[in-house]
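Notes follow the structure.
Note that one protein chain is taken out, while the other chains of the complex remain in position.
We just call them A, B, C, D and E in the order they show up, numbering each chain from 1.
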Amino acid sequence: MKGLLQFLIAKIILLALAYSVVTCYDPYPFKITVLCKDPKLVTSNDFYFSGLNTPGNTNNRLGSSVTNVDVRRIPGLNTLGVALSRFDFAPGGQIPPHIHPRASQLILVLEGTLLVGFVSSNDYNSTLFSKVLYPGDVFAFPVGLVQFHANIGKTNAVAIGAVGSQNPGVVPIGKTLFGSRPLIDTRLLVKAFALDVNTVRYIQRVFSSEENIVTPIVN
Amino acid sequence: MKGLLQFLIAKIILLALAYSVVTCYDPYPFKITVLCKDPKLVTSNDFYFSGLNTPGNTNNRLGSSVTNVDVRRIPGLNTLGVALSRFDFAPGGQIPPHIHPRASQLILVLEGTLLVGFVSSNDYNSTLFSKVLYPGDVFAFPVGLVQFHANIGKTNAVAIGAVGSQNPGVVPIGKTLFGSRPLIDTRLLVKAFALDVNTVRYIQRVFSSEENIVTPIVN
Amino acid sequence: MKGLLQFLIAKIILLALAYSVVTCYDPYPFKITVLCKDPKLVTSNDFYFSGLNTPGNTNNRLGSSVTNVDVRRIPGLNTLGVALSRFDFAPGGQIPPHIHPRASQLILVLEGTLLVGFVSSNDYNSTLFSKVLYPGDVFAFPVGLVQFHANIGKTNAVAIGAVGSQNPGVVPIGKTLFGSRPLIDTRLLVKAFALDVNTVRYIQRVFSSEENIVTPIVN
Amino acid sequence: MKGLLQFLIAKIILLALAYSVVTCYDPYPFKITVLCKDPKLVTSNDFYFSGLNTPGNTNNRLGSSVTNVDVRRIPGLNTLGVALSRFDFAPGGQIPPHIHPRASQLILVLEGTLLVGFVSSNDYNSTLFSKVLYPGDVFAFPVGLVQFHANIGKTNAVAIGAVGSQNPGVVPIGKTLFGSRPLIDTRLLVKAFALDVNTVRYIQRVFSSEENIVTPIVN
Amino acid sequence: MKGLLQFLIAKIILLALAYSVVTCYDPYPFKITVLCKDPKLVTSNDFYFSGLNTPGNTNNRLGSSVTNVDVRRIPGLNTLGVALSRFDFAPGGQIPPHIHPRASQLILVLEGTLLVGFVSSNDYNSTLFSKVLYPGDVFAFPVGLVQFHANIGKTNAVAIGAVGSQNPGVVPIGKTLFGSRPLIDTRLLVKAFALDVNTVRYIQRVFSSEENIVTPIVN
Partner (left out) sequence: MKGLLQFLIAKIILLALAYSVVTCYDPYPFKITVLCKDPKLVTSNDFYFSGLNTPGNTNNRLGSSVTNVDVRRIPGLNTLGVALSRFDFAPGGQIPPHIHPRASQLILVLEGTLLVGFVSSNDYNSTLFSKVLYPGDVFAFPVGLVQFHANIGKTNAVAIGAVGSQNPGVVPIGKTLFGSRPLIDTRLLVKAFALDVNTVRYIQRVFSSEENIVTPIVN
């Protein structure tokens, strides 16, 4: 008993100390539990991440990979309002239509040929703004609008993304509509997309078994 | 010559006067050209809109209607960060999956029975948060996430929406993906949604012929 | 002793665990102690409130009732920047002059006839903007300005309010000036409002005994 | 005709030139028509104001004077989010209860003895926070709450105010309620403040004839 | 053992209770550990600071003194977006070139004659905006630009500064470049400023031994 007690007390003290630093602001719900450190304990490593030169694994149905460097990988980004990503595409690969709910984005192509685009909101006539990008080209995607990037060249493509939030979030349309946990009622989607039940069920099966589109962060 | 001159001058004066009021801030691209009035010319009507007691027309494929009261209908809302909407649903009607890119939303059911929900971002596991709402019920939808509202009762349904922006925008997923102007490349959508070409073309035909989901504002 | 110890430790662990979720940002002082949940523990109920179809009790001196649905009633509203209210008015009832310190407001009349208005700041000449509203009418009130709503019809009136903050606050002028706890010095108010001491003392007695104008939230 | 033509053209050119500079953002309605200058034309004088060492005229009913140095007096303050004021008080003078709708405030007493205070919002029980201030004392007033400053010493008092907005606005409660243009309906105020008609009419006469509480800016 | 145990538990409970109030938002990294109080425990003293009438000690190499009244001295300033400072200058004294990373500033001269200025960003041609200020003069300094204040009169000078943040921060250029802890690599500075190694080492010795330019806060 005494051993357990000591263990518990030690653990509690650690927990309590962990909270002698302020917890951090993040301006959106479902927020990441990043704790601010005591300024005296902050080091250069809190502003550092390594490994974005490694290509992501594009061996999946979409032939693409997304590696995000946001506040979960660089704690010092908390409140700084900026993050980076690396995008890899196999030939024919794509990052399918998706939305960043909390930031606009710039993309810079390093290698390959990308067809990119976004669609303006319904108030502005659902206009498609699209462009074929080559190395050195930059394109901007406004916050909250549907965007996509597709490798239309014959080689791999690599691009860097920059966003104006340390926690931009990503809403991949396919996974969100057809692979949420639990699933959205099939009949609702049948009517929304003017499809028959079997087609919706088929798409739901496809997306239910797929992983998240962003490379998971293992802490 | 003199007639033309007079005409030109008159026109110029009008144009110049049109700009003797300050142009207004709107924090997003594709902004609405709402001009701020000279404070001396502002009247109560600049803060007023009439007619939200009139049901919208739900005689369309989706059986629903959205009437927005935002800065385009109440110029005085400029910079105030709030707007209202009225939603009407025929039995079985729905406001299909959509995103507001620039505001979170609250819905209040006045009549009928609605199934509503939103899906969290991929970073939070694409979780569906859903609820059946009855008159007097309120539900919150975070900014930039896919949401939907469907009438699952046997009568008409009416709801009021409130958003924290005078210009929240709306991105209806179906219309945006399959009915943009011009269309997104069919092959890209085939791969994104794991569908065959004919099915995508069929959905594109459905959405290309449909109107915007929000009641147009005629000024 | 050992029992107490165990009790204390259990309690401490609970307290510690309660803080293993981040505490939440609220952009203003006197903030509400709403704790953010661990995303895994969030449910649909965190975005839900029920009961706004029930009329408030207008059996008071002012003949009105305000029921707020803000972050205290819907925890998921935290950081979302929007809230709703229901206003009830007996014939002749009013929501007396007040200010929302942290949000602009839109009002939508559902039933009855309301005289509403706000006064611009002194820099803009203390101009009254006023309107009589009928069902379906909407009116906007800018943040931080004195506003009022009065039922001038012969029946009950009902209205919905929307604000661009999850915690807008309310400063009822009468209660604030003449019924604060403790009271503002009577002589200061005598001079400020050019009244005699007895009149100020009378008004102070009226407001000191009155309840808050918003329906209290019992958790 | 030619004379008129020349006049018109000259006027048009002036108007057009007036708009060859960008118009400025101001985050609130009733905004000030401050034009941003072409950066090449900006000089040190755009960031400069002179004369805050001159005492204001306290020869009025309230025995006080307010001189604001905001974006209207220093155009370069536009978007900078800060402004200053000088307050003068005769013995017994006061700046009566008022609200700044768009900024919190700090006051620094330079001379004399001030009783200051503010009342928290109704959600926090309308609590009075009050203090007697002497030279060198600083006190903070949160945005949108009713505040007051009264000279309770036997000599003149002088204070400096700082606010976190270039255009904070001021809502003097007395003038706003009882001296707006046009007046708020007397019966509404009778009920709101539990006063008789004659008393309200008397207060309305007092405030209708009084000037603004801030020293007017003559351009 | 039991005594220690009791002590530890008591301490833990205190720590835990300390966190039964919400921790506070501060929008920048290296944030100050200011805890928000339970609203019921807030008093007028949380909005109050005393002593800004006392001249600072200018007996240092630069002949100046800065006393900041920000959120560390007035906890109630948290989130209010405003702070004050007192600047003292001996004859010939200066507040050397520095930057406020998180707020624009206004300065008001109370006594003496100050030469002040700031330099626009490189995008705008590194233009110097400068002015000689006398008592009653006000000057504005935009956020993030290098500014300086020098007493060019024959007497002491006193000024008040106002900033639009409760935690503006200060980056004194000399101390930052030549006296950081640890030092920036000498060779890097040699190249950056086109100086020889000995001169850089000399400047590094000067700044390494100097105190911070702001009067330390002892709690």
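In this section, contacts are C-beta pairs under 8 Å (C-beta built on N, C-alpha and C of every residue); 3 or more make two chains touch, one makes a residue touch a chain.
Just so we're clear, the structure is a prediction, and the values are computed from it rather than from any experiment.
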item: Which residue of E:Val42, E:Leu62, E:Leu84 or E:Val138 touches the chain not shown here; value: E:Leu62
item: Residues belonging to subunit E that touch the chain removed from view; value: 28-30, 61-62, 92, 94, 96-97, 99-102, 115, 117, 119-128, 130, 142-146, 148, 150, 169-185, 188-189, 191-195, 199, 202-203, 206-207, 212-214
item: Hidden partner interface residues of subunit A, rising order; value: 39, 42-45, 47-54, 69, 74, 76-77, 80-84, 103-106, 108, 110, 117, 120, 124, 129-131, 134-143, 160, 162-165
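Keep this in mind: only the chains that are shown with their structure count from here on.
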item: Angle (degrees, nearest 5) of the CA superposition of subunit C onto subunit E; value: 120
item: Interface composition of copies subunit A and subunit B: same or different, split at half; value: same
item: Most distant chain from subunit A by Cα centroid; value: D
item: Inter-chain centre distance, subunit D versus subunit E - centres from mean C-alpha coordinates, in Å; value: 28
item: Separation of mean Cα positions, subunit E and subunit B [Å, integer]; value: 46
item: Rounded Å distance, subunit A centre to subunit C centre (Cα mean); value: 38
item: Two or more partner chains touched - positions in subunit E; value: 5, 9, 12, 16, 19, 23, 25, 39, 42, 76, 80
